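A short worksheet on the structure shown next.
Excerpt of the complex: some chains, original placement.
The letters A and B name the chains in turn, as written, and every chain counts its residues from 1.
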Amino acid sequence: MSVLNVINPLFQAYIVYSAILTLKLIAVSSMTGYTRLTRRVFSNPEDVKNFRGVVKLDDPVVERTRRAHMNDLENIPPFWILGALYITTGPGLAWTTLLFRSFTVCRIIHTIVYILPVPQPSRAIAYGIPYIINWYMGIQVVSFYISAM
Amino acid sequence: MSVLNVINPLFQAYIVYSAILTLKLIAVSSMTGYTRLTRRVFSNPEDVKNFRGVVKLDDPVVERTRRAHMNDLENIPPFWILGALYITTGPGLAWTTLLFRSFTVCRIIHTIVYILPVPQPSRAIAYGIPYIINWYMGIQVVSFYISAM
């Protein structure tokens, strides 16, 4: 039977956490837009006119939000693919849900501590746990399928 | 039955629009390379030699193309995952096709108005509609699976 089936509780867990992470990712993207509007700092000359702002590429608050967003783009898409591949290896439901939940909670904390900002090592921890989960899932996938070949 | 089945017309619509969006995304990536070659502006010293150009990180035309590409990278991958998860909730075919088609057409318009550029609010609209579609699909997915648990 297909693992990527909506009746499979592993797949349901994957769907819910992936969707939450994606909504979080796109929420940070509007945060950049909101910061640009309130600080009147833009990247493009055509944006300046309507909002009486300036073109400035190094505003520290906008750049901080952009770095938080960029860090999401570097870490959340790998989760989408590795999470989906990982559940095809038939892991336990409780363990998988723990991995997915930890990943999601840490990435939400990562955004908060990056943007406020909260002193280190809070951001390093909130980055490190999901990063290790991605490696763990990737190695499990490769070793499972290579040993099955 | 598995929803992610090639006979399912919802999945076929997802496949076609995702593939078109991805081709558009990678087309913008060559546009950056093309702009670099014609303006002889590069990021790496080893690229300069062959093309008699200069290393310059703030050329306005190259940076504009790069921002258009970056904006695709922030918005199209969320569609890949949210679109795939959304069709597992069993939405209507006509409605889903409308969402996917609107997303795709707006993202193509977004690239054109960003690169020309066309005065605002054209780019804001071409950005906003797909952005709202992503949110809509994500919220539908989360609420569908959480209410089913």
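Just so it is clear, a residue touches a chain if its C-beta (ideal position, glycine included) is under 8 Å from a C-beta of that chain, and two chains touch if they have at least 3 such contacts.
No experiment lies behind these values; they were computed from the predicted model shown.
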Copy count of the single sequence across the entire complex, 2 present: 3
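Assume only the chains that are shown with their structure count from here on.
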Mind pulling up the chain A residues that touch chain B in the complex? 2, 4-6, 12, 15-16, 18-20, 22-23, 25-26, 29-30, 43-44, 46-47, 49-50, 57, 69, 73, 77, 80
Across the complex, what residues on chain B touch chain A? 2-4, 58, 64, 67, 73-75, 77-78, 80-82, 85, 88, 117-121, 123, 131, 134-135, 138-139, 141-142, 145-146, 148-149
